[in-house]
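The structure's right below; bear with me while I get my questions together.
A single protein chain has been removed from this complex, and every other one stays in its place.
For clarity, chains are labelled A, B and C in written order, and residue numbers in each chain start from 1.
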Amino acid sequence: MKREIPLIITGVVGIVFIVQFFIPHEPFSSLSDIFSDWFSIIEACAIWLGALNLIKLSLDKLGKPMLLVTSAIVVVALIVGIVGAPDEFLAGRFPLILFAVAFLLMALGQYSRSKMKPDWFFALTTIASFVIMLIAGLAFSGGRTFQEPGTHYDYLYRSVYTPLSSTMFAMLAFFVASASYRAFRARNREAAMLLVAAFFVMAGRVPLAEFLGTLTPDAFSGAWATTGGFLSGAADWVMNFPNAAGQRAIMIGIALGIVSTSLRIILGIERSHIGGE
Amino acid sequence: MPTPTIISARRPTSHPRVFTAVIATLALIVAFGARNVAAQEPAEVTDTTAIVEAALTPPAPPANILADDAPNDAGGAIIVRWDKSPDEGAGLDNVGAYQLLRGRSPNGPFDTVGTMTAGMTEFNDGDVEDGIDYYYVVEVIALPSPDHPNVEPPVSISRPSQPARSSAQWIHMGRLNSLLAVVILASSILYFISKAKGGEKLFIRKIAGLEAVDEAVGRATEMGRKIFFIPGIQDMNNVQTIAGVTILGRVAKMAATYDAKLDVPVPRSLVMVAARETVKQAYLDAGRPDAYDEDMVHYLTDDQFGYAAGVDGMFVRQKPATIFYMGAFFAESLILAETGNSIGAIQIAGTAMPAQLPFFVAACDYTLIGEELFAASAYLSREPKQLGSLKGQDVGKFFILLFAIGGILLATFGVYNISHWFLVR
Amino acid sequence: MAKGTQGGFWQRLMAIDRRVIFLAVGIAVSAPFFLPISPKIHITPEVESLYNALKELPAGSKVLFPFDYDPPSAPELQPMAVAAITYCLENDLKMVIMGLWPQGPQQANLALASVIEGEVGDVITYNGKTFKYGIDWVNLGFQEGREFVIQRMGSSFAAAFPRDYRGTPVDELDLMRGVTNFNNVDFVFSLSSGYPGTIEWVQLAGDRFHARIGAGNTAVQAPMVYPYYRAGQLTGILGGMKGAAEFEVLVGVKGGFGTRAMLSQTFSHAIIIFFIIVGNIAFFVGGRPSRLKGTEEV
Partner (left out) sequence: MNIRLPAIIVLIISAVLFALSWNSYGLAVTLGAFFTLGIFSFLYKDNPFYKFCESVFVGVSAGYWFVQLYYQNLLAKLIDTLGTASFGWIWIAYLLAGIFGFMMLMRLAPKIGWISRWPLAVIVGATAGLWFITYLQSNAMRQLENTIMPIQVFTGGVLDWYQTIGNIVVAFGTVTGVVYFFFSKEHKGAFGGAAKIGIWFLMITFGASFGYTVMSRMSLLIGRVDFLFSDWLRLVQ
């Protein structure tokens, strides 16, 4: 029961998507449409699961007294949200009530084993920012028009979410620099080829030589312009020919790998996704 | 008898109906023209007569409206094609748009199905019921005249099409080549899996990075430092993670044999469960169950950069002798590989993420590229299902090489171009 | 010590605090904002080819805009979005906006707001022309399901997106009435920064449902989509901020972010090239650091 049914589901769903490609007739086209809709809805729930799991892990770090206080504050906040939510029940109150129930269940479940951890404060900020975003979005942003420009939800998106997520990724620029200084060595012929190709792409995809041309006396600017043309041409050439060839070889390899793995999954030979043999 | 009746009933009636349609069209043109002229201020009509006429005369209607079932589909769609209006790009040159209308009889009533810009001569009507006859007319709408913004652009209507009905097909004819490819690939993969299960030894070539695993583990023992194993940042439903955990089993066995310390920080709870089982089994196989400690495999966090920062800190503090990266990596690959390199560890990496491979190639001592990761897990685990599918994939590659080399030669010497054999519609 | 002072110098140079490197990068990226130089932008064939494909579309054509990116990738993709929306408004192309990433449709609104005069509402004005929501453009919002959303759109847009981003049922939108599936859109302009994104659009919308696709990508993705461009599965590629700057030049966007940032981009590449060269000189001149030492500063 725990293993067979998932195996059957995997097989049936997978086969429908393959057969539908070759046989457009009913029932395969409708079935693949239905399974696509299922996928969409289950994925949405899977992401909800991730969010709830985050709250559960954060609650775990608070310690008993703090957990009680936090739960009380969150519940009050949710009640305020439920009262202030738009009139259409399903477009605000319903998800808030759902979350309130899930939250209380999780808090109850975690209570007995909750122990104060050193990073309890940051767990608390995580819970707080989650709940603020939730209530702002579900209760005070006008229901279905929640992401129109100017709503509270949109405001938090622009002024909190955007800078945080962007800056988190922008830090990689610094790490790339540090890595290129200390790690990227032409330690063998292969690595040397990699670095040479990288040089042409990096130098040729930006107007580097043209810029250097503007700094040098006029007598040299012609030479720089030629260099710019050469570097840019070299980058075009690398991208369109050797890069396309290498990418294509990788694509073909990966395609065959995916085909064989998918086949094993659909036929139930590969079972690690449902917990092994 | 009903079948011939329907056919014979359809053909002859269409002629007189076409006739009426023509008259109706003409009448419509006249009516529109009259209405528009009537709406004009007389003063405006007199200024530049030619422009006004061009603005008020509808373009000639398109001819040859052909409606037919859309091929290779599940039904519910009819493709309509028409010749462009003689006034498009020539003549009056005043075609603004086409409008497709559909009706149950050639006399109407017709409902609008879609509007197309000038230049279009085809529409796929995906909103019909199978088995019902539909008649289509195409209406051509004149360009709005900039001089007469209040005048509604005149229109003219084509003759109705022959009736068409949609139906579903059982086989998609444009995809038979793909079906053949599926059959060849699937059967060779399954054949080799069963062969491997039957105990036959399947050959796999040497993979450079794997030869170094022994040396790397031995070095950790000599130095008395740890071995770190990072199985990527994805969950167990990613094939690369599965391959990584398989390789972990082999590394753990060596670590147990050489008595080196192993440390496996993981970003997902499911991966932790799987990795613990694997490592435990490896220590058992090596005859060192006493040396196994559950905390060798431990969960850090799901968050990508949180995980990277955590692992980074462990590298710097514990200065491992050897680091393995085997699995699916994203932007954090760079942070990890750079730190590992800077503390002087031997690093062996393997991933099928093309965008992250350059960082591993540049910063690690050995890198398993793309499919090599899967080959490595098959090579090390000797599991029949993995060995067999690797061999089956090679059959696929063999055919691809054969067709690619042969096809290029044939095409270059002008014999025959086989490339369309591989076009899937 | 046998290596002499030179080796010592290079070894010390390699052991430099990495905050110095961070500072150098920060300066290289910031300084150009205060320099009054605008470098010439060379147009690459793949950008031109995308622009030409857009030019072939007659006024009134429907362009599907999957906005598959989030704010972190906005520096690269937002200038492309702005230029593409400008082009559509100038040439009366109808826009169907959607997202496989939840942040996409909101980024689309931001891009639209930066192009038009005034606020984004039911009616917007650009260059004296007015455009109505539901007739000239729609924003279908986000839908979860990754490539399965594209698969579903292949049979019905309305089933994949029952409501638009503000909750209006899709069949109440005039523009969507003539749009059943990919047969009824004239061009797909995929703006993407990862998975799901351009590759999935090519595989499903392009290869399976025969839509014409052009793509704007982050630079990380660009090398991976080149084979699709070469094989004709994509009409063109805008790769990273450089692609955005080229597209801005072609469309004629004045003072676009891509163009403005090109000098910073140039400086940052220069400093990375410099770091790689210095690092490699140190590697070959200063000798390879002994593996067993393993005590370098981090």
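Keep in mind that, in the parts below, contacts are C-beta pairs under 8 Å (C-beta built on N, C-alpha and C of every residue); 3 or more make two chains touch, one makes a residue touch a chain.
Just so you know, these numbers come straight off a predicted model, no measurement behind them.
In the full complex, the chain left out of view touches A, B, C. Even with one chain removed from view, chain C keeps its contact list with that chain: residues 19, 22, 25-26, 29-30, 33-34, 72-76, 102, 141-145, 147-148, 151, 162-163, 165, 167, 202-204, 206-208, 218-220, 222-224, 227-228, 230-233, 239-242, 257, 260-261, 264-265, 268-269, 272.
For chain B, the residues touching the chain absent from view are 177-178, 181-182, 185, 202-206, 237, 303, 305-306, 309, 354-355, 357-359, 361-362, 369-372, 375, 390-391, 394, 396-398, 400-401, 403-405, 407-408, 411-412, 414, 417-424.
Convention: only the chains that are shown with their structure count from here on.
Between the interfaces A-B and B-C, more contacting C-beta pairs are found at A-B. Looking at chain B, one finds that residues 74, 342, 354 touch two or more other chains. The residues of chain C that reach two or more other chains are 155-156, 223-224, listed in rising order.
Those residues of chain C that touch chain A in the complex are listed here as 14, 18, 21-22, 24-26, 29, 37, 39-42, 44-45, 70-75, 103, 105-106, 109-110, 113, 119-120, 141, 143-146, 148-149, 151-152, 155-156, 159-160, 163, 165-167, 208, 223-224, 226-227, 230, 239-240, 242, 262-263, 265-266, 268-273, 275-276, 278-280, 283. The touching residues of chain B, counted against chain C in their complex, run 74, 77, 97, 113-115, 117-120, 123-127, 223, 225, 316, 319, 321, 339, 342-346, 354-355, 424-425. Chain C contributes residues 58-61, 155-156, 177-178, 180-181, 183-184, 186, 207, 210, 220-221, 223-224, 289-296, 298 to its touches with chain B in the complex.
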